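The complex appears here minus one protein chain, its other protein chains still in place.
Entry: chain A
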Amino acid sequence: MGPDGFGPSGGDGGFGGGAGAAGPAGGHSVPVRSGGSPDGALVFGGEGERPGFELGTFEDDGGEDEIAGRSASAADSAAGRPGAPWSAGGSAGVNRAGDGSAAADAPTVMAAAGSGSDASGASWFAGSGGSGGSAAAGASGAPGGSGTAAAATPDGAGSVGAGSAGAASGAAPNPAADQPHLGPGLAGSAVTAARSLFGPQTVVEAVQVLAEHPDAVIIAGGTVAMPDITAGRRHPGAVLTLHRCAELRGWSTGSGEVLLHAGLTLAEMQQRDLRQQVPALNQAVRTVGAPHIRAVATLGGNLVVGPASADLPVVLAALGASVLVASADGVRTVTVSDFYDRDGVPQLAPGELVVGARVPVVEGMQGFMKIGVRGGISRAILSIMLAVDPARRSATCVVGAMALAGLPSGTGRGGLPTLLRADHADRWLAEQVDWDAAAIADPTVYETFGRLVADSLVYGDGSGTLGGGGDPYRRKAVEICARRALLRALPPLGWLDQVRELQKRADFQRAKQRVERAEVERAEQARNQDQ
């Protein structure tokens, strides 16, 4: 398996893979699970030999045993691999040694990392050049792989103990044979971050880690956390990466709803079969970022950022979706509207992890619109989503991302709510629509709807609406966007017939021109042949 240091990823559904077992480049297989239990329950996991992790039945059916078994196996496998010092608390800690040398050691680590050309670094690159050389380097750097692991484990973490040392002797020869230059050197160089880097493979493991380390920085796609870390605004004491958690990837279909797992990337939301069910996701995602951002950014990250700047909460709120939040106590479900407070801050307790979103599938038209700070791809300063449900004869309009600019108190209290439903406009609209024709008879409805939506943007302290000198631009923009979204979703009565008529006429004109052109060409050819 891979020298990633996260421990072997046995049966993790093909995600990532190891050094040798990686799929073809670009061969991201997105797990799509259909059907599920007969009652439509949506199930996480169930891949490989791992038992399924069913949301909502977190502690039933011997969940405790599963958890124990999993963590034991993780400890075993990590200890068996010298390249994975931290997940089992493997070799002696540099920073977390806990014996008073941590403070003295930390600058050493930085010095080594900073220079990059110290003795150990140089020997590494020499060693990695060829397989023969690397084997020699590995042999000279430290005792053999299995020996190092077995020796390092007991003094590193007492909790892992003898069991893992026994496992190490069994498991270590394998990676040592595959990667001769790897393990011994790493273990021998006393590099470790025991208890500070976690790459859980299941949701259960992830929430366990979070329960122990509520301050761990959760990194799925990295688009939220990494800029802060790089700029020094955030200093992670512990990092929890979710990229190996196969359960969080992909999406599943249930009866009348889809379950988007939190690790679903924005690029994956553009898949044809998902956008047929929830077209607004694709519309919103196309406005979010460049292809290379979409390829890594995830639904979970977007939900945690919140509607102050992210776009998907607006879409999901209009669709009536709910968020699934896992913690060590189980999984709770909360509607998207209730998930955020009025400043757009997600209501997450320490140790909680967003694991997905349940989105009902509706037949009607969905439209997403966004105004950014510039013409191209950018953060929204205003986004609006209109979802029409002909079956329930209702329309839902949600306005988001109102908190960023131009408001009295910025993003704090006193400004506008960041995620705002225009309920009274929706209710009024539902009475104006000719639902059998999916159209609107009275053309003034569009203007009025836009005005009603804009009127709903009331300041929290009741000091007035947005238009009252506060932010005329926003008010105008909301009016126009709501009007256009409605125009596209529910066109005026008879308008589609007119369009069809015009289309027919245009087709006729085109065909006529084609025939005429062919006749002219034929006549010219005949003339040329005569000459």
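Just so we're on the same page, contacts are C-beta pairs under 8 Å (C-beta built on N, C-alpha and C of every residue); 3 or more make two chains touch, one makes a residue touch a chain; residues count from 1.
Here is the rule we use: contacts and distances are computed from a predicted model.
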| request: Name the absent chain as its UniProt record does, using one of the following: "sn-glycerol-3-phosphate transport system permease protein UgpA", "(2Fe-2S)-binding protein", "Amino acid ABC transporter membrane protein 1, PAAT family" or "PepSY-associated TM helix". | output: "(2Fe-2S)-binding protein"
| Hidden partner chain, touching residue among A:241, A:322 or A:456 | A:241
| message | Going by the contact rule already stated, which one of A:349, A:373, A:499 or A:518 would touch the omitted chain in the full complex? | response | A:499
| Hidden partner chain, touching residue among A:210, A:246, A:267 or A:299 | A:267
| message | Take the complete complex as the reference. Which residues in chain A touch the chain that isn't displayed? | response | 2-6, 9, 16-19, 22-30, 83, 85-86, 94-96, 102-103, 106-107, 109-110, 112-113, 116, 120-121, 124-125, 127-128, 179, 181-182, 185-186, 189, 191-193, 196-197, 199, 217, 219, 221-223, 226-227, 229-232, 235-239, 241, 243-244, 265, 267-268, 270-272, 275, 279, 282-283, 286, 289-296, 365-367, 376-377, 438, 488-489, 491, 496, 499-500
